[in-house]
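Okay, so here's the structure we're looking at.
All protein chains but one are shown in place.
And then chain A:
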């Protein structure tokens, strides 16, 4: 399980972000609180992604397979950061 969480960490952050902002927007429809919560959740998830990226940048020192997992996780976290930002942007513009 730990290995999967390691490999999919970035994508899990993205999922948590998506559902959290969806719930925030549905529970407070049309209210400024919905926007504020969205921004806060987005910042928190971006921080989580940044933390993942910093940790994953260092080579694991393991064999080829371990390195393969690390690289997959690193790119996943990068993609997640961009997606989280993209997904949170509507709170600033609508």
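One rule holds for everything that comes next: a contact is a pair of C-beta atoms (placed from the backbone, for glycine too) under 8 Å apart; a residue touches a chain by one contact, two chains touch by 3 or more; residues count from 1.
The criterion applied here is as follows: contacts and distances are computed from a predicted model.
Enquirer: One chain isn't displayed here; going by UniProt, is it "Cytochrome c oxidase subunit 1", "High-affinity zinc uptake system protein ZnuA", "Gfo/Idh/MocA family oxidoreductase" or "Anti-sigma regulatory factor (Ser/Thr protein kinase)"?
Expert: According to UniProt, the chain not displayed is called "Cytochrome c oxidase subunit 1".
Enquirer: Please give every residue of chain A in contact with the chain that is not shown.
Expert: 3, 8, 11, 14-15, 18-19, 21-22, 25-27, 29-30, 34-35, 38, 62-66, 68-69, 71-72, 75-76, 79, 83, 86-87, 89-91, 93-94
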